[in-house]
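The complex appears here without one of its protein chains, the remainder shown in place.
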């Protein structure tokens, strides 16, 4: 991680990808490279006002486009790709949320299938004030408004899956993908196990903010300019996505039912904490049981997501991945 | 809520209850009464050191004892019982946690039944320093220690269920019970729908602190002296337990699988927020989707628990239950 | 099991029970006694035609009444109660089914909570021809009719739960209860673990027939005259309900999510088969994996039910419970 190139990538519309895996790379990166990437919103930018109902203006499978994939040199199966998020800047002064037919947590869906008709489809347009750092909710049936803190996040980021698979960008799983957790904000380092030569990183689906669980099926969806740094941890595999900030380490579980996402995330956090500290696994289990936080990412995507969090002030813990987060954080300082 | 009596109740061992419902009251309360109740820990105080394995010293169903039930005058089916937690003081200078055979989130259980043998049973003893406000984790297989913030909570509190039922104190459901959420700390008001004449409130199972999800199946279990105030909101039913603090309103869902707990909690929060603000239900759904937090209580009890949280700074919201929380909070000020 | 008394019991309306546990016995039985009991339908007999919408004519918790409980002499905790079903005769020449608001498998419910309105409530009346052995489906929106085989079953049968609990008769669990499996027909022996002195057996909720899963939330609900024999297997506990017929042994699991019901039922069947045959547990697991059937009871009640079935032609198997089923079957021969 010595040389730092800043690479700017803005995909043409027909360069957008809709899967992780199964695509040729759009650019080659080296460890330490800084990327500034434009990402379209989850509707492909086609929903611009209350009359643009997603079910009418969008067409499956052209939802949730990602920019990429980027081939990362030296990334091989068995390694870990580190991605440090430097900044996420909404590209327009508005964002969109919507209630889709048969999609979301408080409706029956294609999978939790019932004979009931769908909820009414509706679009909310949020004004974004980047100076003030706010997004404005405006009710559609009354004149209530409220300004909410702008808290940009990356909804979808991942690498190519293994086993010759190509997965829809709507799916979160071991390869990352549509994780939809607010923890993926600027300052966070994401670790992903590499499954194929070159890792094939792609990302998109930024949100101006999102509640925990993404109940209605959408955050405040925005196009964005996302700046990040990549690096490779050689010969250290990562079974499920992990996150690191200045204060916390986090393990991500993606599954249905939701308790399996909890189990995966906490199994990984307990065994990881055991490795970092030298604590016996049962002792680590006990400690995580008393200090752990369990954040819900989404309860609407094909897999649900839970993020298990532990404070880095674990007894006698060594830095994860050889101190990668701290090095990337310092590198990022000059990039904002 | 005018007259304030302080009633002190310390159960004899054979007065402890193991169910909600099916028991005669131990005392009668009136609205506005302040109670100071001793509660035993979830092991009935029988686990006092590493050699006291719960499966040997405890005997089913004599686990998770509650103190009560208390008959609350004027509480009738269709009303809501309000319980404001004034203080929770650990009664001893130690607390206990344990990994039980086939109980907890990271083991197979009697219900997620597998053919694997159980994890090793083990007891952790935590020293409590009330002056410093800490509890000390000590590893059992190495010499790691770490001081964690003391953050006392009530694990189990509820009323008698309806339908002539009596439910084990291990179960969380519409009547409250073993909710196991850290949100049940001093300063919080709990609202429970009344199912039977007199409500029949009982409580126990205090924790010195607990991680989200209570992964190993136990918090740091303590006997405690719990002080609280009761009141009755007439003619206002409450379908699932709700909480209120100075900054938040919360709805509790109890179910398996965990996504159903999420759905229940958020369905209640959305419809409640709609009532409080006058927002149309779809607008409230949208707003909660962007501002809501979703806290996991436990992923180990017979029902799992999720707490849906919204900031009270909702647009044009009126105070829940006619301002009950604020009145109780003021009443509590003189009681600490 | 020598003396055979035939006891006839027909409850007055106010003798009907709505829980397992928490009730005084209505009669005392001895091993070998034959009982002929009248059971009301799950609506308490109040739905008699298309205009009698359950949500209007029934009132919670007065649903799913059971007749009993019966105190069985010599039945103590740790024993097993055996109940052999001799006959189930519909008491009227009609049966009822219905789609309830927010109840059933293909609708959102109070627990799989969504913001969608309920499906339309509707009542179907089936004519029963006992001579022909048929029940007649008549469509409500067209003139389609079809005669279906009459296949009477007991929907709800159980003992008092342990731990001082009283559970709604709508719930299936370790104590039996609302199992809603078509396997509970004449000729079947049911084994239930005894939790309290006298076992406290109760039953009701007969169906003229039912599909697997009881998708709409109701079978063809009938009042019935049910004849059965009781006996006690001393000192042999039964962890979950079990069934035996001339050809099969079956284990019942009750849980949510549905895979946990599968796990419970198959864990019990594998370990039971291992005990009966002397097969190592892994060998029994393998054998059940290749010969087992997995029948779905219901996917609508508070717990879902799966029945794991193995053919009795297991290698070198001894008769379950000391040959109880065969003895009861012979006793039943004279009773039909």
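Going by the order they are written in, the chains are A, B and C; count residues from 1 in each one.
Keep this in mind: contacts are C-beta pairs under 8 Å (C-beta built on N, C-alpha and C of every residue); 3 or more make two chains touch, one makes a residue touch a chain.
Here the structure is a predicted model, which means the values were calculated and not measured.
Across the whole complex, the hidden chain's contacts among the shown chains comprise A, B, C.
The missing chain, though absent from the display, is touched by one residue of C:79, C:173 or C:214; that residue is C:214.
Looking at C:17, C:47, C:72 or C:99, the residue that reaches the missing chain in the full complex is C:99. Contacts to the hidden chain, counted on subunit C, fall at residues 97, 99, 105-106, 119-120, 122, 124, 135, 137, 139-142, 144-146, 148, 209-220, 256-259, 262-263, 266-267, 270, 277-280, 282-283, 285-294, 296, 299, 304, 306, 313-316.
Within the entire complex, the positions of subunit A that touch the omitted partner chain are 18-19, 21-22, 60-61, 110-115, 162-168, 253, 255-257, 260, 263-264, 266-268, 270-271, 281-282, 285. Residues of subunit B in touch with the missing chain: 106-108, 112-119, 257.
Methods note: only the chains that are shown with their structure count from here on.
When you average the Cα atoms of each chain and compare centres, the chain farthest from subunit C turns out to be A. Chain centres here are Cα means. That of subunit B falls 35 Å from that of subunit C. Distance between subunit A and subunit B, defined via averaged C-alpha coordinates, is recorded as 33 Å. In subunit A, 106, 119, 257 are the positions where the chain touches two or more neighbouring chains simultaneously.
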